[in-house]
Every structure is written in C-alpha cells, then in structure tokens.
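Reviewing the structure listed below.
Removed: one protein chain of the complex. Kept in place: all other protein chains.
As written, the chain order gives the labels A and B, with residue 1 at the start of each chain.
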Amino acid sequence: MSQTVVQRLQAELDALWLVDPHTHINPHSAPSRTLADILGYHYYTELAHSAGIPREHIEEPGLSPRDKVGRIVPGLAAIENTVQYSWLLEICRDFFGFQEERITESNWERLYDQSLTVLSAPGWEREVLERSRLSGVFLTNDFDDPLQDFDTTFYIPCLRTDDLVFRLGQPETRGRFQKVTGQEAWEVAGLRRGISGLFAHFLTNHARACAISLPPDFSPSPVADAVVEPLLAALRHGRPLALSEQAILSRFVFWCLAQECAQARLPFDLMIGVNRRVYPAGVYQGQDLFDSRCSLLQYAALFNAFPQVTFPISVLAHGVNQELVSYAWIFPNVVTSSHWWYSNIPAYIEPDLRARLQAVPQTKQIGYYSDMYKLEFAKPKFGMFRRVLAKVLAEDFVLARGWSESKAVELGKTILCDNTERIFPGR
Amino acid sequence: MSQTVVQRLQAELDALWLVDPHTHINPHSAPSRTLADILGYHYYTELAHSAGIPREHIEEPGLSPRDKVGRIVPGLAAIENTVQYSWLLEICRDFFGFQEERITESNWERLYDQSLTVLSAPGWEREVLERSRLSGVFLTNDFDDPLQDFDTTFYIPCLRTDDLVFRLGQPETRGRFQKVTGQEAWEVAGLRRGISGLFAHFLTNHARACAISLPPDFSPSPVADAVVEPLLAALRHGRPLALSEQAILSRFVFWCLAQECAQARLPFDLMIGVNRRVYPAGVYQGQDLFDSRCSLLQYAALFNAFPQVTFPISVLAHGVNQELVSYAWIFPNVVTSSHWWYSNIPAYIEPDLRARLQAVPQTKQIGYYSDMYKLEFAKPKFGMFRRVLAKVLAEDFVLARGWSESKAVELGKTILCDNTERIFPGR
Partner (left out) sequence: MSQTVVQRLQAELDALWLVDPHTHINPHSAPSRTLADILGYHYYTELAHSAGIPREHIEEPGLSPRDKVGRIVPGLAAIENTVQYSWLLEICRDFFGFQEERITESNWERLYDQSLTVLSAPGWEREVLERSRLSGVFLTNDFDDPLQDFDTTFYIPCLRTDDLVFRLGQPETRGRFQKVTGQEAWEVAGLRRGISGLFAHFLTNHARACAISLPPDFSPSPVADAVVEPLLAALRHGRPLALSEQAILSRFVFWCLAQECAQARLPFDLMIGVNRRVYPAGVYQGQDLFDSRCSLLQYAALFNAFPQVTFPISVLAHGVNQELVSYAWIFPNVVTSSHWWYSNIPAYIEPDLRARLQAVPQTKQIGYYSDMYKLEFAKPKFGMFRRVLAKVLAEDFVLARGWSESKAVELGKTILCDNTERIFPGR
C-alpha cells in the first residue's frame, strides 16, 4: 500500500515545473558539450580518485574530452554503489539512450559517440531544460561578473561573495575589486562604496540573492570601522595581514554584505560548514571537507541584528540539521535550504527532510537546489529528491496523519516550487 | 502486516493509564479556560511568529482571550505541516467536536464558542484527566512555592532549581530565598541551611523529584566553601558578581543540590542543553535555542560523585542521544528521560527511542513526559509518543526479533508507566 502511495505522489511531484535556486551553471555554456563535462563533474573525478585512479592520470594537461572520459571510466566499477553513479546512469539512459547495466571500459566509447550526437544537436539546451521541467536557474556569479549577454530573467544572477569576505587581503582580489567598482578600498568609506556599487550592479541585472560559503568556525559579528582602517592601511602599504587580522577583515566585510542585503531586501544564502583544501593533493573541487563541530549559535548575533534579511541556510553537516530546524522554527528570518554536498544523499536527505517537514513552517523551507555545473544534472538530482520527498510525504502525512494525497502533494509543491518564488521574489 | 501489528500494539498502549512525570501544570488552574490557553502555548505563538506574525501583534497587552486567538489564527495556515499543529487539531477534534480539516480565519470563532462550552463545563478537569488516562501529574514548582491547597498526591511537587543555581546572585532571587527559608545566605552555612529547608518543605509535601535545566556548556564540579564565602560576602556588600564568579557560585549551589538529593534519596532530573534568550525579540517562551556541541562527559564527575542519586537525563540535542544511551548503559545512576522540546518530534523520537530500547536496560528508561502547561495537551502528546513506540516495538521486537505482541506491549508498559513509579517512588 505504502509503496503505491509513494509512487502516486512521486508521479505528481515529477510533473511540477520549478526554478532551481542554486547552481553553478555558466549561462554562456549551460549544457554539456561532451560526456567529459558530465564525467568531469567533481563527484566522479573525486570518487574515481578515491577508488584508486591517480589524480595526475585524470588531470593530465591537454587531454582531449574523449581521452579524459577514457581515464575516468576505469574508476567507475568501484563506485557503482554510490548514488552519484546512479545520477550518471540516469543521464546516460534518459538522455543518451544508453541501455546497458553499467558503463565499462568496453562500452564507453559507443556511449561517448551517442552522447555527442545528442549534446551537439541544435536545441539541446532548450530540450534538456524542458525535459528537466526547469523554468528558471539561479547562477553563482563572481562579484566582478559583467552579467552580460544572457537572459537574466531565466538565468538569474546571484552575487557570490566568498572572494570578498575571505580573500580581500589578496592583491589579486583587490585588483578585481578596484577594476569593477572603481574604488581603491584603502579605507572603509571606499570599501563600502565599492560594495554598494556591486549590489547596485547585481540588482540592476535581476539578481535575486547574495550567497557565500563559510567554514565551520566562522562566527559573524560587527566590527568597528576604526578597527578596520589600520588593516586596510596595512594592505595599502603592502604589509600582508596576520591570520587574526584577516579574520577581523572577513567579519567586517561579511557584516557590510548583510547591511547591503538589508538595504536591498536581498536574501543572503549562507552555506555553512566547509573547510577548504583539507586534501590538497585531491582532484579539482575534490579537496574540501568539514568539521561537524559547528553550531548555528555562532550566527545568533547576525540573525538578531538583521531581522529584515532572510537567511536561507544550508548546512554541510547532517548533525547540524536539528539546529537548523530549530533556528528556522524560532527565527522568522531563518529558512532551511536544500541538502548540501556531503548531506546530499538519500541517507541524510530523508531524516533531515522529515524533521523539517514536521517542525518548520512550510513557507520557510526551500526544498532543494541542484548545485549543478551542467544542465543535465538537474533531472537526476531533483529526481532523487522527489523520490525521497514522496516517501516522507506518504509515510508521515498520508499514512501517519491521514492527509489526503492531494494535500500532501500541495505541501510538496510548496517547498519544491512555490517557496523559491516567495523567498527570492523577482522585481 | 507490519501496519496491522503497529495498530494492535498502539491500541494496547493507548489503553494504559500513567503518571506524567514532568509538566508545567498549575494545579490551581490545570485545564484550559479558553482556546487562548491552548493557542497561547508557546509552540503556536512562536511558530506563528516564525511564519510572519509580529510578536507585538500576538502579545499586545490587554488582549481578550478571544482577540488573542484571532491574532494567532492567521498564522496557522503556514504551520499546518508541523506536528505541533496536529496536536492542536487533535485537541479540537477529540475534545471540542471540531470536524473541519483546518482551522481558518472563517471558522475559528465557531470553534472558540464550542470549546468555551466544553472548557467551562463543571467537571472538565476530571473528564480531561480521565480521557487522557492520567493517574498523576508531576509539577514544576519554584523553590518558594507554598505547595498548598491542592492534592499533592495527584499533582506531585517537583523542586525546580534553575533560579537557585543560576540567579542566586540577583537581589530578587535572594529576597525570595530569604523570605521562604529565613536564611540570609550571606555565608555558606546559611545557604546550606536554607537549601536543606527547601528540601524538607518539598519532601513534606510529597515531592518526588528535584529538577533543573542547564545550558550546553555547564559542567558541574565540587567547589570548596572557602572559594564561595568571598562571593557571598561580595553580594552582601552589594557588589555584583563577574560572570566567572557567578559560574563558580552556580557550580557550588548545583553541587549542594546534588548533596541534598543524596541525603533525601530524591532523583535529580537534569534537562541538559538549553541556551536561554538566543532570540530575545521572540515571543514569550519562544526565545531559547541550543548548541549541539555538548557532551555528557561534562557530567562524569557528578555521576561518579553521587552513585546514590538517580539522574533522569533529558537532552535537548538529538546528537547527544547516543551519549545518553551509552552513559545510561554504563552508569547505574543514569536514566534516559523522554524526548525534550526540540527533540520532541517523531523524526527524532523514533531514532532516539530505537537506540534506547536496543541498548539501555528497560528499567532505566522514562519513556515520555508531556512538558505541558495545560491538561489538554497530555492526550495528543502522549498519543504521538505511543504511535512511535508502537512502531518501534513492532519493527524491532515483534518483526525483527520474533517477540510476541504481548511481550512487546509489556516492554512498552515498562517504559511508559512502570518506570515512573520505580524511579520516582512515592513515600
């Protein structure tokens, strides 16, 4: 019985169109060009490397796309159990007509050719969007992205601010900042003016969010201008900042961003908990990990200081999900946001989602984002989430609480589709 | 098959009478007087506020009960998914004859009137107790509660000690202490005499437990009298304590309480992990949160020092449940106690209960308490727990281990009913 309910709910959820509220899509090159773009996704390179393929082998400079795929395929046998592999198989089956049980060293070349035909067909971008039922895609844009030559009402800009907060002490970042804002930022006033200018630029171009990823030990707090002036002066004179000084500057810039979000009524996506370069010998984008000893209490001052800013929160550690549920249940401006990275597997999505649906107002939950780099991944990733969502709705609402199936689907639609529009309104 | 077993077990569990081992019931006004007492429960005000209703709107001074309900009802649509809303609906349906699917701005007034008829009928207190199958109700009493004019064998006193441990440095608390104990407490001897007097007063009035809620960073340890005397002297001279001094005084008073519990053979309920006023702009009782970075290792010295004291432990963070299971499995004086506050939703009750039933002696588990402020909540809250308990007993004992259903029900009865009498014996 339960299985049938799940299937009916899933069919309803599968039919819904939605906006993907967080991706790394390049709007100038949104779909994959070859299978290498798909197999080159860090999930496959890092898992294949973890299973024994040397990094140098995968990342040898000058490899053709076909050769790159050929280098990764031998690592796939060891990862067939992973859910990430199931996304790959789903892409190959649904989009490229692949019909075998596994991708092997003896069948990948045929698959490569088949996929090339599909991916290079005219209209593939439109087709993959339609088949994935995407009606909009949020981007992740560097602060100096010109945001030009693409449709910003479909590919929606989002101001990503990691560089500003954590790397403003570096000459390269300062150079980019100066170039795009016209501000030297050798003093607080110029820094603020520059940041305001960035927000204005992004808002003009239909940005609907500011976003940042944060390490587990980050704890935002206000910093007085007078504390920061000497740090900026030091940079001006070419003296690099000590770690503790850099941390102060980071907190200062972060707080400025929150102030700008308040001014602009822009939600501030916080992706909390990543340690960068924990495994520096890893493949590209396969070097970051986390420390689950992290608490949202670190953000209480921020949530209290900016009641007018909505903070969609993603947590990397499953262990922080209960805090996220509880903070979203208490703070009007805290919103739960998707299932991020190492928590983005059904084993963690299911318990995390279950708790959110039981205790957070339904209007304050962003069900899912794909975090994808290429459009082909929306379908299998959202598909995975829809399956888990259907299961939780069936078990906890239809069976346990006697809800009608249509009411359960309505709840699913709220967190999967409606809340994105509600929380990140267009202007 | 499994569903049928669950239902049969649940029916058996539903039929059991029990003592509720922790509530905030006012014995002089135990049932709700109006629907405002029910909708005024912090779960509804805080969730409605979280969903967008301004605090000032809900808590405007001088609101009539009817108007207060009218202010909260618009916030209910957003929280229909929550399990707390399901308690509300169950109360309205089971007690007030409400038959609609949701409580809305267009039907709440009729519900209000219906409920008023029920709540104001003579004998409602007796009726709600019977329909909830409650044969006793533990209270939460301030240390200066006179404990008079109610039946202390049914409404069982419990000495709540947060004020003593955390606010004895405040003039208002000291005044209350002096008034009720006759001790000035300007020195350790007087402080100890006063505390002993409180225990004597509570024991005379059939108290069965001492209780306290504790922040996540609290770590009890003994403090020498000589260290505390100067702090009490400082207070005598009107010098407020520094935070570090207050922390010493807190540890000292806490240790005195444990000594009194040892003397009186009184269990000491520890509710571990709450940070108060994390969101100070929140509604009444909707301001507290937690930091899941908390370990029972902080309590090892206490458990070792007082082998003769039973410590029923509630943890706020789901992440601490495995430690609780393990400490109760090793320490004879550590007992698991219910599913507290932010962990009191099926998403956390189920895994937490499952681990306890698999690894803690059955005699050392207090299954559940309601934590209610008004009697009407015992039925839906215990009902929620009974459903989860039936599910876990069916899956883990009847199906996985081949237990008979009657043996499984017996285990359920042990943790739901018998252990309360065993662990908090009457005298």
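By definition in this document, a residue touches a chain if its C-beta (ideal position, glycine included) is under 8 Å from a C-beta of that chain, and two chains touch if they have at least 3 such contacts.
The structure presented is a predicted model; accordingly, all values stated were derived computationally and were not measured.
In the complete complex, the residue from A:Pro332, A:Pro351 or A:Gly412 that touches the missing chain is A:Pro351.
Only one residue from A:Val5, A:Leu47 or A:Cys256 touches the chain missing from this view: A:Leu47.
Residue-wise, the contact with the chain that is not shown comes from B:Gln322, picked out of B:Thr173, B:Gln246, B:Asn275 or B:Gln322. Contact with the undisplayed chain is limited, among B:Asp142, B:Glu229, B:Asp396 or B:Glu421, to B:Asp396.
From the set A:Asn26, A:Gln246 or A:Asn275, the residue in touch with the chain omitted from the display is A:Asn275, counting the whole complex. Against the chain not displayed here, chain A makes contact via residues 3, 46-47, 49-52, 78-84, 86, 275, 278-282, 286-287, 289-293, 317-319, 342-343, 345-348, 351, 387. In the full complex, chain B touches the hidden chain at residues 1-2, 293, 295-297, 300, 303-304, 307, 319-320, 322-323, 325-332, 351, 354-355, 357-364, 396-397, 399-401, 411.
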